[in-house]
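Just below is one structure, and these are the notes that go with it.
One protein chain omitted, others in place.
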Amino acid sequence: MDETSIIISGFGGQGTLFAGQVLAYASMDNGLEVTWIPSYGPEMRGGTAHCTVIVSEEAIGSPLVRNPDVVLALNLPSVDKYETLVKEGGVLVANSSLFDREITRQSIKSLLIPVNKIAEEIGLARLGNMIMVGAMLALKPILPLEKVKEALGNHIPERHKKTLPMNFEAMDKGYRFAKDHL
Amino acid sequence: MAKELLKGNHAFAEAAVRAGVEAFYGYPITPSTEFLEYMSARLPALGRVFVQAESEVAAINMVYGAACTGKRVMTASSSPGLSLMMEGISYIAGTEVPAVVVNVMRGGPGLGNIAPSQGDYYQMIKGGGHGDYFPIVLAPASVQEAIDYIGLAFDLADKYRAIVHIVVDGNMGQMMEPAELPPMREIPEKVPDWAVSGAKGREPNILTSIYIDPVDEEVTNLRLLKRWKEIEKNEVIFKEYAVEDAEYLVIGFGTAGRVASSAVREAREAGIKAGLLRPITLAPFPSQRLEELADQVKRILVVEMNSGMMLDDVIRIVKGKVPVEFYGRMGGVTPLPDEIYAEIRRVSENTGPGAEDPRDEWIPRLEKFISGEK
Partner (left out) sequence: MVATAEVIYQRPESFTEVHTHYCPGCTHGVAHRLVAEVIDEMGLREKTIGVAPVGCSVFAYRYFKMDFVEAAHGRAPAMATGIKRVLPDRTVFTYQGDGDLASIGIAEIMHAAGRGENITVIFINNAIYGMTGGQMAPTTLEGMKTTSSPLGRDVKLAGYPIRMAELLSNMDGSAYIVRRSMHNAANVRKSKKAIRLAFEAQERGLGFSLVELLSSCPTNWKLTPQEALDFVGEKMVPVFPLGDYKVHPTLENLKV
């Protein structure tokens, strides 16, 4: 595996930073190098929140990239911003629950996934981030799904432990949706 | 001990705890606040001292006082806070007491912004405070390096009774990376013989930075200078990447150096013989190594997140042996690997003599880039 750069972007409160951390923990637990770097400060108040995760087998240089291999866009502004920035041949997963338009760029692999709707079906609105992570692992298998679940189980904060089964379900549903729709 | 996923500011703070810091005095400022917040919980739990001061002015003077007791003490702040601290830093240097000061640099001048920057290079490396003194300045580029060099910073401060700065930027304060923390060090019982602690059964110890007779001050200046010469001889640290056969040398520190390493790797893949020199001690600067490399390479590219501050040092050391070029981003903008890669490409194709001031050639390039980017 070469280096993979992932940007997860959405509104504050959509769990983008945590989704990135789950990938970071899973990478570390599986012996990979990883960096996680968030947007911070006023940018985060009310506006967008995004993070960049780089996963690699080798020591990582820059923790930031202009053209990421993968973008998980949880809202429309993120889709607008990153559709053109994703690397040629890269992956864009977009939350179609929050907008109604096609992804026009042809030279990337894109997936529209209604994560809010799927989350509601599971019964917890805040699961969109984990559905996205599941979908991404189907399109860009930087790690096996099971390994990422394991990492989530190991690192989820104590107070959220009881939501673990629902988080797993979210990852599964995202993964399956991606497999079915490509 | 296994690696953990650690957030920069927290990791630096915990590294300081494990290096035996006994007191932290600080004032909140983004993007270093998490350092203070971490200490506010951690130090009292260990029975050590934490005070949120009323200002950075007060914080550094608390550090100054505590440093006079010979304990390991520190503060952490960000650019505008450092400006306020410069008074105390000069006093600490003049009194020759050890202290560690972390600067998580942000965009400036003025209130600027909270985005990552290296614009405090002059202030931190060339003094900043008044008078003749020489701070040691360490610039780590990863969470692990920051952890390692915070321990070293305290050791150097003690060894030379000097002020040691650690400069990072908001990227490093905020990022998470797997890293390993060192074991907890014992706090030494012994008080250094110069420290104030109550003159019990001995002559009083007086710690001041005042030398009214200019000759006494000059003798002190000379002592500091000679100590600095020792530091220059013994304490230079840098990292290199792919320099063995390099024809084009990139120089950058901290985040800029780290980003540049990706660009250098890409250049190598494209067959360009690029190499990277990343100073970790900005002061003392790895001058000797740079001189050697200047004899080897065809051209040098300095990359910074400021208007070319380390650049001046590089030009001074390279002495015109080869053309030196510059690429900087300012104001809180972090250059991305593709920008630096494009610069390396350009430099490798440029056989011109190079400008007297590399900024003259860089400014139009940057203007063009900015207008294209927006």
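Here the chain labels run A and B in written order, and each chain numbers its own residues starting at 1.
The rule is short, and it goes like this: contacts are C-beta pairs under 8 Å (C-beta built on N, C-alpha and C of every residue); 3 or more make two chains touch, one makes a residue touch a chain.
Since we're looking at a predicted model, the values are computed, not measured.
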Problem set entry | Chains in view that touch the one left out, judged over the entire complex | B
Problem set entry | Residue among B:G65, B:P80, B:G151 or B:P182 that touches the chain left out of view | B:G65
Seminar exercise, completed: Across B:E4, B:E87 or B:E217, the one contacting the chain not displayed is B:E87
For this session: Name every residue on subunit B in touch with the hidden partner chain.
Result: 22-23, 25, 49, 51, 53-55, 57-59, 61-69, 71, 73, 87-88, 91, 95, 196-201, 204-210
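Here, only the chains that are shown with their structure count from here on.
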For this session: Report, in whole Å, the distance between the mean C-alpha point of subunit A and the mean C-alpha point of subunit B.
Result: 34
Problem set entry | subunit B partner contacts - residues on subunit A that touch it in the complex | 21, 24-25, 28, 33-38, 40-42, 61-67, 155
Exercise. Which bits of subunit B are touching subunit A when the two form their complex?
Worked result: 3, 5, 30-31, 113-115, 170-171, 174-178, 255, 258-265, 334, 336-339
